[in-house]
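This is the structure, below, for whatever I ask next.
Here the complex is missing one protein chain, while the rest keep their positions.
By letter and in written order, the chains are A, B and C; residue numbering begins at 1 in each of them.
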């Protein structure tokens, strides 16, 4: 079952940040443009410091609904991209009625939030070099991960892929990232996994942290598997609840059965997966 | 049936303003405060000049839904309170999710409108004095009626009743109105029908035009019936469509059967009713 | 994208749901534009009964999240006045007229169908079988055996296309569709409204508890749910029925855009009907047909 062995194998992370019970009404501190993305800043006086890789379920307090096809209705899941005492940052991409509504929020407006939720990234053992591989809006959890690793003096290298130049502006969220774009308009061009392969040629002791579209995650998983490199993948899935109640967010696990991305993940050890399911990635 | 005799008896109004087919996207020109009410100004380049007493079905173009109880869904009916080349005015009172959303509209935002709809007020024969009796937000259609009667040099006297002082501010919508409030804070105090009775004592040849809460309309109907004074009542009813499609907006008609307020009315000759149905008035 | 349906050649696959568009009232409200821009490829009348009906006392409407509960009660002039007064006017519409009828016994239904058969202005007949059986109180259309019997009795009375408007309030809707087909129906249409109700509303902001116990809001006691709220239920029933019957299917339920219409066509419907969305925009049918056309593959 989804909540058995998986929980065990990620056990060393069970001392994770615990969410206050019940959604809480927060106030938007600001909304900044970042190329094709928006950075939503939320004042969160009560929420605990999240682990890198954890997420929150967000919904606008006013007029959540009545968008395209009379949606949204349920809250939406977003990685916590950055956290500083009492303020959480989220990176948003408008891909549908829920994100569209959230992108319209302005300072002072109300926001329902539940979290931090899920299991974040495990810190690398014996300070091995960390390669952060991100694609598109999936770079969000890598930002807070980079902040944390840098505080721990873990050597970090970020490799980010974007569809085009206007999205590549998002790379500013991380420090000193190597960037590539599908259309070659910026950086090396080609796939971020090419950059990863090159890095692993240099240092086969590195560990990999990845978040992005499903095809990218699958490529990262396959590459790391063949090279025997440990990899942690931050997955996504359609979610109704975010705290294990609905059993809707599953991905197939190696050896049969399913994992609930919201409670067994979103960060899953690549070794737990035969492959990354087609729906389990960030919006491409 | 609803669409037989009624149509006939109001026949002399059948040369009424005809609505363009299909709802049209209009732009909000402005929103003004008027005591407890709001005046919504809408730029309407294509709509024809409405007859006094006609109404329109309105819905916000953005986020119509997601309010209290995940409503509104259907458009809402509003009397056209004023009309000047290319601009229509509506008087709004926030009584639920639909009016709440509409009251939030600001200049430049989009509004869906269908109309003008329904049968308006018939003009008085041989320039008899017109007594305009309004209650609460129900004064809206009396404003455009007063404009029209004045243009025709028909002597007019407006008698308006409100629940309290902050609502009584709405009286500014009409010229030289006599005002009374339920709480006596402004004007004579007591019921607007007392003012009406006094006026009819002076001039039993006057004709009455009324719009307001159901109890007020019923009192006006009864008073005029006993005095043999012709009265036209602008009714209200929950409406899904506004153009005769749903059969949802009915009120019982004298002699049995029902009238559709949206197509047989909203202005109904008092003689067509045994009494004014409890739901058939404006928000009290 | 003209379509053939039960022998009728239609300009596009979008028609109206019975009882959701009064073409004569619309003509009075919108004038000649109603005819020149008529939104549907065929016009389905509201349900007609043998005797006149006044319908239910108000209130008749209740708005729900993305939906509408109605308790109209099938007001109509009755067969005779409909055929004498309305049909000649409806015949001047630019599209074929489908007359929807309802009876509570096979004999009543047969009489209705026979009367329609005699009128050239009527291109097809739709049977509304969501009518409570006088004895059981259940919809006639909810029991496959009963439904097939009725069809066998009624079918011979007309050579015109006979469409059965199925009830969604059944345990096994595909079985009902198969029964209609076996009984000789030329097509089926679904879904009708889902049985629903509402209580006297809560004052804005206030709490309902203070005035309980409360009465039903609808004058008719209970009603039927329509609109986007039932869209996913409609898609499931239309898909299940289309997979079982060989006769053409009219799909409806919560269609408010071409994408929703496309969904119903993609699961097997030949035509799509628009109901509640026409209340929000009388031209919705035209918009949906246009967008379907624009999005047509190839």
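Methods note: contacts are C-beta pairs under 8 Å (C-beta built on N, C-alpha and C of every residue); 3 or more make two chains touch, one makes a residue touch a chain.
Everything quoted here is computed from the prediction, not taken from an experiment.
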| item | value |
| --- | --- |
| Touching the absent chain when the full complex is considered, from C:6, C:25, C:196 or C:283 | C:196 |
| Touching residue (missing chain; options C:55, C:75, C:161 or C:228) | C:228 |
| Among C:74, C:150 or C:170, the residue in touch with the chain that has been omitted | C:170 |
| Hidden-chain contact residue, picked from the options C:14, C:29 or C:66 | C:66 |
| Subunit B residues touching the omitted chain (full complex) | 65, 69-70 |
| Residue ranges of subunit A at the interface with the undisplayed chain | 1-3, 7, 18-23, 59, 65, 68-75, 95-96, 112, 114, 117, 237-241, 243-252, 256-258, 260, 263, 277, 279 |
| Residues from subunit C at the interface with the omitted partner, ascending | 62, 64-67, 69, 138-139, 142-143, 169-172, 194-199, 202, 207-210, 212-214, 222, 225, 228-233, 235-237, 239, 254, 258-259, 262-263, 265-267, 291-292, 294-297 |
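By our rule, only the chains that are shown with their structure count from here on.
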| item | value |
| --- | --- |
| From subunit B, the most remote chain by mean C-alpha position | A |
| For subunit A paired with subunit C, centre-to-centre distance based on mean C-alpha positions, whole Å | 47 |
| Centre-to-centre distance between subunit C and subunit B (centres being mean Cα positions), rounded to whole Å | 33 |
| Multi-partner residues of subunit A (at least 2 other chains) | 70 |
| Set of subunit C residues in contact with two or more other chains | 66, 228 |
